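Can you read through this structure? Questions will come right after.
One chain of protein is taken out of this complex; the other chains stay put.
Going in written order, the chains are labelled A, B and C, and every chain counts its residues from 1.
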Amino acid sequence: MQCVRVWSSLRRAAHRAAWTRTQSHAAAARLDLSGIYPPIATPFTAKEDVDYQKLEENLHSKCTMKTFRALFVSEAVSCFCSATGATVRLTEKMAAAGANAVLVVTPCFYKGKMDSRALIHHFTKVADSSPVPVVLYSVPANTGLELPLDAVLQLSKHPNILGIKDSGGDITRIGLIVHKTKTQDFQVLAGSAGFLMAAYCVGAVGGVCALANVLGPELCELERLCVSGRWEEARVLQQRFIEPNAAVTRKLGVPALKQAMEWFGFHGGACRSPLQPLTEAETQQLRQDFSSNGWL
Amino acid sequence: MQCVRVWSSLRRAAHRAAWTRTQSHAAAARLDLSGIYPPIATPFTAKEDVDYQKLEENLHSKCTMKTFRALFVSEAVSCFCSATGATVRLTEKMAAAGANAVLVVTPCFYKGKMDSRALIHHFTKVADSSPVPVVLYSVPANTGLELPLDAVLQLSKHPNILGIKDSGGDITRIGLIVHKTKTQDFQVLAGSAGFLMAAYCVGAVGGVCALANVLGPELCELERLCVSGRWEEARVLQQRFIEPNAAVTRKLGVPALKQAMEWFGFHGGACRSPLQPLTEAETQQLRQDFSSNGWL
Amino acid sequence: MQCVRVWSSLRRAAHRAAWTRTQSHAAAARLDLSGIYPPIATPFTAKEDVDYQKLEENLHSKCTMKTFRALFVSEAVSCFCSATGATVRLTEKMAAAGANAVLVVTPCFYKGKMDSRALIHHFTKVADSSPVPVVLYSVPANTGLELPLDAVLQLSKHPNILGIKDSGGDITRIGLIVHKTKTQDFQVLAGSAGFLMAAYCVGAVGGVCALANVLGPELCELERLCVSGRWEEARVLQQRFIEPNAAVTRKLGVPALKQAMEWFGFHGGACRSPLQPLTEAETQQLRQDFSSNGWL
Partner (left out) sequence: MQCVRVWSSLRRAAHRAAWTRTQSHAAAARLDLSGIYPPIATPFTAKEDVDYQKLEENLHSKCTMKTFRALFVSEAVSCFCSATGATVRLTEKMAAAGANAVLVVTPCFYKGKMDSRALIHHFTKVADSSPVPVVLYSVPANTGLELPLDAVLQLSKHPNILGIKDSGGDITRIGLIVHKTKTQDFQVLAGSAGFLMAAYCVGAVGGVCALANVLGPELCELERLCVSGRWEEARVLQQRFIEPNAAVTRKLGVPALKQAMEWFGFHGGACRSPLQPLTEAETQQLRQDFSSNGWL
């Protein structure tokens, strides 16, 4: 299975002048991934099609926030089984649609066979062919598979691989990736707001955080505290994110994320089957996780 | 993620007269799934496209085997992420292409949210819409998710759900599924040759076995021994399958299956990336697993 | 951690004449383990000491059952951390107390280091020194560790190792152990009533079943059906054990086992902390698991 998500060109020009799209691998390594990225939740119509108008309204709403430093757009997640070739073709489509970079998840259907050898081969072939730079994506909670450290280190040397989004939350591993790639300009993004400050502390340059769909400016404030070394203030803020973040990810998932978006003035909308709407008890728990931390 | 595989119409007419394709749910429950099914390995061309000619030759080769009682054809595995709607549309395509039934795997990308409620909803909607009967498919080694027992029992009552292919290998669970559905004509298929006899012993009616691509007639002989109550002979034969079966599934996977097919006169061919070819040591281990059990 | 349990001398003399206690390794291999063994639940006094009188009454009660073919007595489970030496000393104490054989669980505190090399070394040293024969014990649900197959096969050759109690429930593995040790008179015991018939079917010689504390004669009836090849009747009986067995083991554990013993006329009594008494809802679920299968 491969997920390819698209970095959009909707980023603030002032901040991202360097992000000119390029097919040059040498230049690719220069793309600066630092910042906070929301993996954009996709609003659907009643017929379960993508609701492009609401999506655009969400994006404009976010772009107008002055403190929001970065933006990330995913298409509705696209996953295929097993085939490197299909992933290559998808990166081409994404680049043609204007993506600056692609986020490529570990293939995982034949988990038992997805050892370092197979994964290095896969990502190398994708990165060799992709017209835009590649960011590795390791998300064991969804795929049941962690991109092994030795594969990350080997792939970090590829000129068209920019970095990794690591959603596993193993801070020791994140620190070690930073340490072992320190001569390679390999950029590490935390895959969740739950360990964002700790990731900054050990050397990450940003985060791709579902919670940024809801509390975007607040997460950008945490980023600002971390990069300016104001760790005491950062800690207080970070801790208030842990429960709401768990609620919209691990505990209650996408339906909770979309519900919370509604509370904060965005279009969340319904989930597509097989994801189920929240129960009444879950909605109350969600509200509690935001309100007890001072967000509602 | 949903996998939909197709039961072909290439089955021996004498044995499968009852398998007339029908959209009537009432009739659906009458389809007899008993027997041994190979999940057909897909030969690829050098360009990684499906090689239909070689596929057909494999099928004819198998159909001429006098002892082979059943046949199963999968298209190259098709997996999507998360969407019930897409699965419904795929069942329609498969039915239009002549499938007698479809095998539908558990969706799994948002594993944490795939509880019984979501899974019952998903399979119910698919079965409500599918023009041909549905067989549930639980394969935790690949999906990281086991279809929970309570969901299986609930779904077993659906008139368009025929049974389950259970690849988890938990024989206690398989026995309990048989026991709790005994009034419902719900058919259980073992998902692997490793526990085929034990599954028959506790009440399964057949198996979908990768190893049947290689040792088809021999597995049909095991079926014959089990259904005729010759358990002592069955045990001796069963035990000789365990190591070759593990080799072509859990241990070495599809590349090993395709290599073994070549040894036994079928077109196996190469795997598509990211699956990697066997190393020399793996090939030797594979040969040993067949030869030490008297198959080579 | 090592658990050492004691096979008692309270077995029916007629059935177990061969079980004369001996320190001769050659003779050890002759001990016949076939049959059903209850791992005896230990009644405690109000002060949480072993209640020897009630224990004896339980044993007498079981011995008078005409259909009960075998008996097994454990002391209150004794587990140490990590040390082979301590295990050796405990086997000596058990032998001095009259044990015919000892059941030795995999050490597990330093799980990460308990590879085949360490485990083969451990069991070999224990078996070299133990005055009575050793039975290996693999129980991953409790220890988080399965005795690896290659270690089992290597250890099966030791003259003072009689067999294995395998509680993992992987019927493919059990079949393979039987297959690969068929020239060694190595005896396999199912570690649970849930897969007892399937284990017999693939070549096990008996079972050590918590449920035998409650439904001893009934499990011996299942044994009789299996060894006499009456598999259709066996299946019907086996299936009625699965839910009550799950209730007194995996689902509700020792507190449920002791509650069920009370219902069936034995002394179960309270559990020691940290095990907690059943809640009202759990007690009802337990009763349901027995009554819906016709046992209450």
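Note that a residue touches a chain if its C-beta (ideal position, glycine included) is under 8 Å from a C-beta of that chain, and two chains touch if they have at least 3 such contacts.
These numbers were taken from a predicted model, which means no experiment stands behind them.
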Where the missing chain makes contact, among the chains that are shown: A, C
Hidden partner chain, touching residue among A:L153, A:V178 or A:L296: A:V178
Full-complex contact with the absent chain, from C:P107, C:G175, C:G191 or C:G269: C:P107
Touch with the omitted chain, as defined above, among C:S228, C:Q276 or C:S291: C:Q276
Options A:G194, A:G216 or A:G253, residue touching the unrepresented chain: A:G194
Hidden partner interface residues of chain A, rising order: 169-172, 175-176, 178-179, 192, 194-195, 197-198, 201-203, 229, 231-232, 235, 238-240, 242-243, 246
Positions on chain C contacted by the hidden chain, ascending: 1, 3, 48, 77-85, 107, 109-114, 117-119, 121-122, 125, 141-144, 250-251, 253-255, 272-276
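Quick note on the criterion: only the chains that are shown with their structure count from here on.
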Per Cα centroids, the chain farthest from chain A: C
Geometric centre: closest chain by C-alpha means: B
Type of chain A:chain B copy interface by residue overlap (half), same or different: same
Superposition rotation for chain A onto chain C, Cα-based, multiple of 5°: 180
Distance between chain centroids, defined by C-alpha means - chain A, chain C (Å): 50
Residue numbers of chain C (touch at least two other chains): none
